[in-house]
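Excluded from the complex is one protein chain; the other protein chains are retained at their positions.
Going by the order they are written in, the chains are A and B; count residues from 1 in each one.
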Amino acid sequence: MSWEPTLAHYLILSAAVFTIGMVGVLVRRNAIILFMSIELMLNSVNLSFIAFARYRVDLDGHIFAFFIMAVAAAEAAVALAIVLHVFRHKRGIEVDEMQELKH
Amino acid sequence: MGVEPLFFWIFAIGAIVTSLSVVVVRNPLYCALALVVDFFFFAGLYVLLSAHFLAVVQVLVYGGAIMVLFLFIIMLLNLRGDELGQMRFQLHTALAITAGVVLFFIAGGAILSATAPMDGEPPVEGTLVVQDDGSEVRVQEVRTSIPGLYLALDEQTLEEKYLEQIASWERGTSRPSDGKYPRFNPERTFEVPPSMQFDPEAASVVPGRSGLYGTFQPISALLVNRFVVPFELTALLLLAAIIGAVIIAKRRVT
Partner (left out) sequence: MEALYAEQFYFLGLIVLAPLLGAIINGLFGSKLPKRVVDWVACGAMAMSFAFALISVQALINNMTVSPDGERSWGMLTYTAYQWIFSGSLEAEIAFLLDPLSAVMVLVVTGVGLLIHIYSAGYMAEDESKWRYFAYLNLFAFAMLMLVLGKNMLVTFIGWEGVGVCSYLLIGFWFGDDEKAAAGQKAFLVNRVGDFCFILGMFLVFYTAGTWDYVALAEMSTTAATAATLLPIALPAGLLIFLGCTGKSAQIPLYVWLPDAMAGPTPVSALIHAATMVTAGVFLICRMNWLFTLDHRLMATIAIVGALTAFFAATIALVQTDIKRVLAYSTVSQLGFMFMAVGMGAFVAAIFHLMTHAFFKALLFLGAGSVIHGMHHEQDMRKMGGLRKLMPYTWATFLVATIAIAGVPFFSGFFSKDLILWGAISNAHVLTVDGAMGMITMEHFTSALVPAAAGGEALDIGRWAIVNWVVFLLGIMTAFLTAFYMFRCYFMTFHGECRADEETKAHIHESPPSMLVPLVVLAFLSFVGGYVGIPHFITTHMPEGPQFWSLLLENWLAEVFLVSDAYRVVGRFGASPYGLETLVAVVSIAIAGAGIGLAYLMYVKSPELPARVKERAGKLYDLLWNKYFVDEGYDTAFVRSTLKLGEVSYWFDRYIIAGLLVGGTAFMTKNFGQVLRHLQGGNVQRYATYILIGTVLILFAILGGATGS
């Protein structure tokens, strides 16, 4: 690993953040933090898109990242509305208590 | 040696630390704050990657809109410590962490093997230092074994190559899709929109910047030309999200 950042640096950073976000999705039970972890994962993907775009000398990756941000915004809006609804319904946002579908 | 690598390391380590905080810290409010900081670090990384437009969007959309949404919800629910539930260690937590770490190492191994410098071709001399079997070489670009993908590329070379690309599109000797999308219709020609053309005046407005790459101008040109349909669909998606969020949040609990 060189001191100067190269493509590999960005990608490994992206992988690290992605992994952290994923573990967060898997282990945290608070629905809001779950969604924050998802945002982390989306951001890490954005980072690798942008890094690839730069090191391929084109802008298509930027466009993808842009769309991902738009989708993330939409998703956050709907997801947080759901969290609100669930909280009103169950007085709690612990995801491991949302097991109605197993019945 | 410029100042950029220093920033990279600051941003990178900061991003990892704040990400970890998001996942580890118990109180959602602190998590949200860590996340804001994380988004700013990401924006900084985007700047380092010459994605100026996206850096701005990142701050505006994530750091502004989405974070406000999160904080708003947290405050609305007003979760106190005793409502946060017990931190329980479970078998599947350990499993998930182990699997995550393993996945990280697999991904890292794959990245390193895929971005290895191409054998047999000497790197072009320039400003970048790459440690190769101990010796230091100043290079402008290092090619990887994947066609069209560089391992290292300094900013000046990036701009030169990008301008060269646009110039060749203008001349008609190549198209944006050349060598990228195998199924792209080869008969179709590409007209470079005026907004994408190099404007020395516009370039001179940004100090220290010589080119276009990653600025609002070419990205918007792409958005309203090649990617116009997805762009409009995104608008539709956002509309649907707004309506959906309102309906879900307003529904009465019976």
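General observations
Just so we're on the same page, contacts are C-beta pairs under 8 Å (C-beta built on N, C-alpha and C of every residue); 3 or more make two chains touch, one makes a residue touch a chain.
Quick caveat: nothing in here was measured; it's all calculated off a predicted structure.
Put simply, the missing chain touches A, B once the whole complex is considered. Residue B:L95 is the one among B:V17, B:L76 or B:L95 that touches the chain not shown. Of the candidate positions A:M22, A:A51, A:A70 or A:L84, contact with the unshown chain belongs to A:M22.
Mapped onto chain B, the interface with the missing chain covers residues 92, 95-96, 99-100, 102-103, 106, 109-110, 113.
Although one chain is not displayed, chain A still touches it through residues 22, 25-27, 29, 95-96, 98-99, 101-103.
In the analysis below, only the chains that are shown with their structure count from here on.
Contacts from chain B toward chain A in the complex involve residues 1, 4-5, 8, 12, 15-16, 19-20, 22-23, 28, 31-32, 35, 38-39, 42, 45-46, 48-51, 53-54, 57-58, 61-62, 65-66, 69-70, 73-74, 76-77, 79, 83-85, 92-93, 96-97, 100-101, 103-104, 107-108, 111-112, 115, 128-131, 142, 144, 148-153, 158, 161-162, 165, 176, 180, 213-214, 218-219, 222-223, 227, 230, 234, 237-238, 240-242, 244-246, 248-249, 251, 253.
Per the touch definition, chain A reaches chain B in the complex via residues 2-13, 15-24, 26-30, 32-33, 35-37, 39-40, 43, 46-47, 50-60, 62-63, 65-67, 69-78, 80-85, 87-89, 92-94.
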